[in-house]
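Encoded as structure tokens, here's the structure I'll be asking about.
Missing here: one protein chain of the complex. Every other protein chain is in place.
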Amino acid sequence: MKYIIAIIQPDRLEAVQKLLGEKQVNLLTVSQTMGHGRQMGITRVYRGRREAGDLLKKIKLEIAVNDDYLDSTVDAIKKGARTGEIGDGKIFIFNLEDCVRIRTGETGSVAIG
Amino acid sequence: MKYIIAIIQPDRLEAVQKLLGEKQVNLLTVSQTMGHGRQMGITRVYRGRREAGDLLKKIKLEIAVNDDYLDSTVDAIKKGARTGEIGDGKIFIFNLEDCVRIRTGETGSVAIG
Amino acid sequence: MKYIIAIIQPDRLEAVQKLLGEKQVNLLTVSQTMGHGRQMGITRVYRGRREAGDLLKKIKLEIAVNDDYLDSTVDAIKKGARTGEIGDGKIFIFNLEDCVRIRTGETGSVAIG
Amino acid sequence: MITAKKKIMTMAAALLAALWPAAALAQEEQQISAGDTAFVLTSAAMVLFMTVGLGFFYGGLVRRKNILSVLMQCMFMMCLISVIWVLYGYSLAFGPSVGGFIGSLDWVGLKGVGLAPSDSYGTTVPHFAFMTFQGMFAIITPALIVGAFAERMRFAGFVVFSILWVTFIYAPVCHWVWGSGGFLLGMGALDFAGGTVVHINAGIAAVVTAVVLGKRSGYPERTSSPHHIPFVVLGAGILWFGWFGFNAGSALGANGLAAGAFVATNTAAAAGGLAWAVIEWIRDKKPTSIGVATGVVAGLVAITPAAGFVGPVSAILIGAGSSVIGFIGVAFLKPRFGYDDSLDAFGVHGLGGIWGALATGLFASTAVNPNGADGLFFGNAAQFGIQAVSVAVTIVYALIGTFIICKVVDAVIGLRVSAEEERIGLDLTQHHESGYTVLD
Amino acid sequence: MITAKKKIMTMAAALLAALWPAAALAQEEQQISAGDTAFVLTSAAMVLFMTVGLGFFYGGLVRRKNILSVLMQCMFMMCLISVIWVLYGYSLAFGPSVGGFIGSLDWVGLKGVGLAPSDSYGTTVPHFAFMTFQGMFAIITPALIVGAFAERMRFAGFVVFSILWVTFIYAPVCHWVWGSGGFLLGMGALDFAGGTVVHINAGIAAVVTAVVLGKRSGYPERTSSPHHIPFVVLGAGILWFGWFGFNAGSALGANGLAAGAFVATNTAAAAGGLAWAVIEWIRDKKPTSIGVATGVVAGLVAITPAAGFVGPVSAILIGAGSSVIGFIGVAFLKPRFGYDDSLDAFGVHGLGGIWGALATGLFASTAVNPNGADGLFFGNAAQFGIQAVSVAVTIVYALIGTFIICKVVDAVIGLRVSAEEERIGLDLTQHHESGYTVLD
Partner (left out) sequence: MITAKKKIMTMAAALLAALWPAAALAQEEQQISAGDTAFVLTSAAMVLFMTVGLGFFYGGLVRRKNILSVLMQCMFMMCLISVIWVLYGYSLAFGPSVGGFIGSLDWVGLKGVGLAPSDSYGTTVPHFAFMTFQGMFAIITPALIVGAFAERMRFAGFVVFSILWVTFIYAPVCHWVWGSGGFLLGMGALDFAGGTVVHINAGIAAVVTAVVLGKRSGYPERTSSPHHIPFVVLGAGILWFGWFGFNAGSALGANGLAAGAFVATNTAAAAGGLAWAVIEWIRDKKPTSIGVATGVVAGLVAITPAAGFVGPVSAILIGAGSSVIGFIGVAFLKPRFGYDDSLDAFGVHGLGGIWGALATGLFASTAVNPNGADGLFFGNAAQFGIQAVSVAVTIVYALIGTFIICKVVDAVIGLRVSAEEERIGLDLTQHHESGYTVLD
């Protein structure tokens, strides 16, 4: 089992979710983050004071998948999140040791989907 | 050392925390997320337009534990978070390579608690 | 490749970012969390009712680095985040299996920076 | 064809005219005072704005998932009662008295109510100005009850409850106390701007609904997390501002009486806020902003019946006293008796209203208002008795009446949301909306 | 030296005096009514406050990244138009008529406008009071258009557009309808507080700008996520409060007419809110808070031209009708024709304004206001025709005029932000700010 963390542009969430859905990857967790990457932040101005705004809003996706879903999931994210501009984000892949569905107590592969 | 990520219903946090406390698991990090799972979202209405609200509010718990605490921690979460309804959430378990307590610089098992 | 999750005090973010920058670690993702640790929460009062406020605001940093950057990154966080008071936080280190840069499709070590 | 069309039009016109005849408007402006009218209309606008403020005062105190339900209940009340008031509410409350107990239906659809001053009410301002000013009171009173059943009432049940309550509880009590010929007015009960009519009435209804609906799930552990305290402060600020319209406007003219009521109002609000802060300072070492906001509202509640009858020093005592009593209510009585008055509508409005109505019987002075009466401290113990009777009558009537309405609505429509709906929150389940986006 | 200095000063004084001569002020206060003045000045303050409310009503509906751009556009309008109004706007709109089509420049810099009452406008209040009251209308009208082009207009383009629009569209239409000698006024068109001048005018401009600027990227899938609904309710609440100044204040005195307009306003707002809720209840099982807020505004829009001419029962019909029409506009017409009127400035203000102006021709009654006229339902079909003409004239002029202005500004400065700027949000890209911090 793998655990995918993806950082994407806020306005790409819907596209990613749609493509994931097409691949039968429907379960995911989403949160709000701020990212600092290669993309330049936008300078803020406050009463005559300029401040380098180095953090930009990003969306973080977390998706646990069984190994055979990994590639299609990563592909869907790559395709949906890509604009070609700096700031598109990253996908991080982890080994997931175990997974438990709280409602049923099931564990392992079967609990993921 | 293990690292546990649990996605639970927002109103179960207190129950989970209480049960964790009973098992001497007191250290944890909590954040706000949105989840899409088997639970149906609730349709939103905006000036005559209906929109499938596919993301629901969830709470994410992160807990680093030493291996011997793993089972009791997972049990506490399972027990506290369970309502039996769809949407109860998942527990994900990772291998944690190392851990550092910033204040003291301690690392490894001793830094976790 | 390693993936670092650090929980720090909210007001240490800038110091940490500055030290990380000095070590050429510029890419990171930041989010808002609440933590319960050894640090005592502050009691809240609501119309005569006292409530143990057991969760305190924390900042969570996530940084993916190549192995040779691990130590300098951890050091920078330790140095920047340390106040010596309880509540300074923790650093958790994970093995990162893979990493993808969405914009270019690059994977592995080269995609991290 | 043309004649048919004309006929229909004439009929339509007759229909409209029947509901609102021209005659009533003909001789306007003979004794209208522009200054008084400016003051009453501005005051009416301010009282309407109070209900918006109340929405934020209450809304900030609930959990994030229920913010819209509270705002919606307040906003909907503004819509619902405004229409009811014009259609029949004003007639029931202020129409020609039927035995001192209720207004007749003679003024239904505002028939006979016009732009000229009334003979009995606010005789220097257009009757319409008095009517609409009073309508704003009829809006905020049931809106106050919202605080008691917040976070768990079905919206449909809420709507029907509100219609019945304003019709069968508010209108009669209003008539007794302020209607020309009303029996409590006849008895000599003093209620300058609504201690009994507004605050006791709503406060008692609050505790009844809280008991009938039952506690919120998780009460009291997981329920008091005010999600947005700045809204509480904003709401309290708007309430304080609007309350000048409420109390000073109740002088129905821009005169010395209005100025006196204005000062009493401001002073009592301030004293209430200070007193709550002092209590918290002693008890918990720090005063809270919710505490001060609550104390301000408690002070405003208690001065409401007294505003036109007492001087500023009495106002300090009345306002501060209300915070002491309110604090006892929310910090001791509520946990003791275990009812879940979510946002303390009874604790603040019910108890504060009772205190204020009785205090009027203590501190009223004809030196301040020659048309009022002296209270017990100025040598007239009888007035205190009259006040106590009017309080008791209001309590009993509101208690029984609200209980019956609750039971009827519960049986027919249902008052309470399901446990699942309560867990998800009323915003999503009752209104298909959520207050704030999380991701964007 | 001293003489030189003195000379400069005398010149400076002459300059200032030239722009605002003493003479105009000399004989003030002869026929001024304090009550009327208090009412008009308070009303003016309330109308200014409406534009703040509008900012929050609109601001809550946009996405988080654009909240400041909307607030900024509203606030900037308050600044921009206030200065323009004093410099030349008032003169263009209300100055001595040039053939019924536009005011002359005789009153530029308020020359000849003083503290004594005007002969033609608000004859019981200082001319300055009337001038500033009208100025507040000139602010909110272009601010209403903001709802149509929200989330995608360049700030520089917005500023120039607003200057041109208020000069070439607002001022003339205002003159036609309200200016002494204005041709629509001469024709007998009734517009109590701005159905044509304010709402149709802005609503038509809205649809034009929405079409010229084109849709927001992602429309309609990813664009309607109101980020802060409590702000929408707050905004609607402030608008309702301020609208009393708008409509009742348009009586230009604290009298029966003002009271009548006040009641019509409140009743129509309420009926609008209820009607929208009922539609939603039928269609989606639950009423929404945005729906009720929208319905309230729709009701207020429609009653604006009618407020001083109709009774409360007519007000219910006008208010409720406006919600029905508005709902059709936003839920059916907009998706059908595919223009992206982001926050429904046309759907609510344009359609509501048209309905209100026509409805004035149906429901107006001399029984309510002897200085008005009877509408079709009171036997005077001609009035409906006059109203229809004034609506048509306004639509045509606003449509063509706004289109030309849009095209000119687009060519010279550019109206629309880049796709990248739109994605990041207008707050950061147009104002170097973001509304809320995420981390702290």
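For reference, chains read A, B, C, D and E in written order, and residue numbers begin at 1 within each chain.
By definition in this document, a residue touches a chain if its C-beta (ideal position, glycine included) is under 8 Å from a C-beta of that chain, and two chains touch if they have at least 3 such contacts.
Bear in mind that the values here come from a model prediction, so they are computed numbers and not experimental data.
**Q** Could you tell me which of the visible chains the hidden chain touches?
**A** Taking every chain of the complex into account, the missing one touches A, B, C, D, E.
**Q** Taking the entire complex into account, which one of D:263, D:324 or D:389 touches the absent chain?
**A** The one listed residue touching the chain not shown is D:263.
**Q** Would you mind spotting which of C:28, C:45 or C:111 touches the chain that isn't drawn?
**A** C:45
**Q** Using the touch definition from the top, which of E:128, E:165, E:178 or E:327 touches the missing chain?
**A** Only one of E:128, E:165, E:178 or E:327 touches the chain omitted from view, namely E:128.
**Q** Pick out the residues on chain B that sit against the missing chain.
**A** Answer for chain B: residues 10, 13, 30-32, 59 touch the chain left out.
**Q** Please output the residues of chain C touching the missing chain, sorted low to high.
**A** 9, 11, 14, 32, 34, 42-46, 53, 55, 57, 85
**Q** Name every residue on chain E in touch with the hidden partner chain.
**A** For chain E, the residues touching the absent chain are 6, 9-10, 12-13, 16-17, 19-22, 25, 28-29, 32-39, 41-42, 44-46, 48-49, 52, 55-56, 59, 67-68, 71-72, 75-76, 78-83, 86, 109-110, 114-116, 125-126, 128-129, 131-132, 135, 155, 228, 231, 254, 430-437, 440.
Keep this in mind: only the chains that are shown with their structure count from here on.
**Q** Tell me which chain's centre, taken as the mean of its C-alpha atoms, is farthest from chain B.
**A** E
**Q** So how far apart, in whole Å, are chain C and chain E when each is placed at the average of its C-alpha atoms?
**A** 50
**Q** Of all the residues in chain E, which ones touch at least 2 other chains?
**A** Each of 65, 226, 284, 286, 288, 290, 438-439 in chain E touches at least two other chains.
**Q** Which residue numbers or ranges of chain C touch two or more of the other chains?
**A** 30-32, 94-95
**Q** Work through the pairs of chains, note which ones touch, and then classify the graph as line, ring, star, complete or other.
**A** Contact pattern: complete, every chain touching every other.
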